[in-house]
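All protein chains but one are shown in place.
Each chain gets a letter, A, B and C, in the order it is written, and its residues are counted from 1.
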Amino acid sequence: MKLYVRQRHRVLQVVTKLIIPFVLLFALYVQFHGDYGPGGGFQAGVLFASAFILHGLIFGLQRTRSVLTPSLLRVLMALGVLIYLGTGIVTMLLGHNLLDYAALAANPKTGQHWGIFAVELGVGVTVTAVMVSLFYSFASKRL
Amino acid sequence: MDIAQQLPALVIVLPMLAAPLCVLIRHSALCWALSVFTSLLTFLSAFGLFNQVRADGVIRYAIGGWAAPTGIEYYVDMANASMLLLVSFISLIVLLYAYESVKKSVVKAKHYLFYAAWMLCLTGLLGITITGDAFNVFVFLEISSLSMYMLIAFGSNRRALTASFRYLIMGSIGASFILIGIGFLYAATGTLNMADMAGRIPDAEAQRAVLVAFSFLTIGLMIKSAVFPLHGWLANAYQYAPVAVTAFLAGTATKVSLYVLLRFFFSIFGTEYSFGYMLLNVVLLPAAIVSFILLSLVAIFQSDLKRMLAYSSVAQVGYIVAAFCLATEQGLTAGIVHIFNHGIIKTALFMSVGCMLFRLGHTHRNSLDNLISTMPFTVVAFIISGLGLIGVPLTVGFVSKFTLIGAAMEKGWWLVGALVLLSSLFAVIYIGRVIEIMLFRKVRVNEPAPVGMKEAPLSMLVPMYALIGVSIWFGVFGTTTLSVAREAALVLLGGYQ
Amino acid sequence: MSILGLYNYWVVVALMMAGLYIMIARYNLIKKIIGLGVFQTSIFYLYITMGKVHGGTAPILAEGYPLYSNPLPHVLILTAIVVGVATTAVALALIVRIYEEYDTIEEDELKSIELAEQES
Partner (left out) sequence: MELLITIVLLTFLVAIVIGIIVLRDLLSGVILLGLYSLVAAGVFIVMDAVDVAFTEAAVGSGISTILFLGALSFTRHEQKPRGHDSIVALAFVCITGGLLIYGTLDMPHYGSAVSPAQTHPELAVHFLTKSAGETGMPNVVTSVLASYRGYDTLGEVVVVFTAGIAVLSLLGLIRRRPEDEAPEDAPGDLPKLPDDKSEHNV
């Protein structure tokens, strides 16, 4: 089964090019607006990934891979976990318990804000990287 | 940062940090070194934590600064402090041993993934053990399970893949059952914190939801700890996984599930509910007895050493569960001490089998003729730990079986005691036959002697003998482990403060 | 009301068991994973049902809404969904490798191949 089409389907390609920026924008919105509305790092990560997956489906994996290279993905995968865990370690180094964001600022509420921002970022990065790499693995293995 | 205060968090954070770092480093030897170093630090943290708990009693660590039950907490008492010690110690020893055997059996480009998965598995197992939150058990159970599927699939035979897949199916059913059980408990008590739950269950006990939660958690955890009718995944998984992985899992994975089982039966639901009202021993005791009788018998007929030891593991789980079913202080002590002792000897046995695999390339019982002449140290290691498995006096196996039979007698369950003895006899047969072949059977005349056969490398022998040294120490001075196990048993029977 | 108050749970249980049945009784490995998907999604549904409060709204605090549904099951299930898709991904990767090695993804055929292997 062909998971993507090249050259043909000009309409799809043009529409995709139009859609992708909006998907990315929406993903950013979901990432950083999760405090107020539904959403957060995980949902944003899936949306980010879906933009890349759409790109891969329409323009071919080769082109997507030149933007988001496998080695970059591997680094991002680990980086997200490190951001999340790092936030926890920083709070420990500041003398508080693991993941106690109150340590991050003088005002506990501000600290919470920073902490949640950081860990959501970590979630977003790992989820994006893992979802795209899952797509690479499943779409590009040949028999 | 006050290290002493942060020890509970460090036990989890260290291995969790090592996994992504391995993925970033990607250098085979460096990843191994990092994993060993991390395991060492984790072990030291666990040791420090153990001493703290022994001195000052229960430690509660509120993660995120939110006091339980609002937030998630680490709840460390004697029971899980000693489990943490066991798991991190076995991981350290087996990792030291693993370097050569992994180098031989895993493609070099994937070494970093192997060690990352190992660290994740360690994180998961330690996380299950240390947490005081029921839902958190599920999350870390999945971390350990997913990394275990991955580690098993590293096996060189293609059957490692199907073994891993079947384990995945069983493991997912088990995890889903546990999730359902936790959901019903949440509906009945409104809380997820184990200590809080234990306090609220007496009021909710009459509810059917609690009964259903109990049944589902029991079945789910029985799958995970491979108790008799639900042990099907274990034999293939142990046989086809890389031998270092088998040694690690045999000493830790089922043991951690058994610990969770203990925690739920005795501390959360309470002995009275589990054994008085639910009559748990009516279901579990027959399963346990069939486990250690039938699977010891099955082990006799296995010609592959790894598979034989895998079945023997299910049989040993049977002893442990039978000990739990006694539901007395003495019985629980016997069960816990056997968790430790069996963890150590089974790991040592798999390590010695790994040495044979390393040099011979296979582990068929019938072609180990006169192995003592070529690999004396490996064979001696196998014999010492084999005797421990049988339960010869002065070995750890004797300590735990003696305690178990004593506990059964104390309760008046003579038959159980007798059956334990009978199954030990089966163990004499299956271990004895291997020893006989390795020591006495002459190499057949028409077969050329294997060329270049020699003893396993030192890097494998030294960790193995270190572990055997520990097992001998605890065999001779059995009172040390027994007193720790008794303290753990009392803590579990006493429930939460 | 007594029947209506619980019918939700019963449908959930039926769906759950259908998923479990597909998982156990079907030999095709991909079908088993589809069954796992149904099973897990139904468990999510069970949790969410527990959190619902009549007349409540989504737990996003705002002026003028005094009653909210319980947010805790939502949080737990967000975690469980992620765990579920992670398991699915690993299972499918294993299936692909099994197909490459054995050229089949039917459980009974795999068993007979392995049995034949063992006897030889």
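As a working rule, a contact is a pair of C-beta atoms (placed from the backbone, for glycine too) under 8 Å apart; a residue touches a chain by one contact, two chains touch by 3 or more.
In this text the structure is predicted, and so the values were computed from the model without any measurement.
Considering the entire complex, the omitted chain makes contact with A, B, C.
Across A:I58, A:A103 or A:V123, the single residue that touches the chain missing here is A:V123. Although one chain is not shown, part of chain B still touches it, namely residues 16, 19-20, 23, 26, 63-64, 66, 69-72, 107-110, 113-114, 116-117, 120, 123, 127, 133, 135-136, 139-140, 142-143, 146-147, 149-150, 153-154, 180, 184, 186-192, 196, 200, 204, 207-209, 211-213, 215. For chain C, the residues in touch with the chain missing from this view are 1-2, 4-11, 13-22, 24-28, 30-31, 33-35, 37-38, 41, 44-45, 48-62, 67-79, 81-90, 92-97, 99, 104-109.
Residues touching the missing chain, restricted to chain A, are 1-4, 6, 34-40, 42-43, 46-47, 49-50, 53, 60-62, 65, 69-71, 73-74, 77-78, 80-81, 84-85, 88, 98-99, 101, 108-109, 112-113, 115-116, 119-120, 122-123, 126-127, 129-131, 133-143 (touch as defined at the top).
Following the convention adopted for this analysis, only the chains that are shown with their structure count from here on.
Distance between chain centres (mean CA atoms), chain A to chain C: 24 Å.
With each centre defined as the average position of its C-alpha atoms, the distance from chain A to chain B rounds to 36 Å. Here the spacing of chain B and chain C, counted between their Cα centres, is 28 Å. Of all residues in chain B, none touches 2 or more other chains.
Chain B makes touch with chain C in their complex at residues 135, 138-139, 142, 146, 149-150, 153, 158-159, 161-162, 164-165, 168-169, 172-173, 176, 179-180, 183, 186-187, 192. For chain A in complex with chain C, the touching residues are 36-38, 42, 127, 134, 137-138, 141, 143.
Residues 58, 60, 78, 82, 89, 92-93, 96, 100 of chain C touch chain A in their complex.
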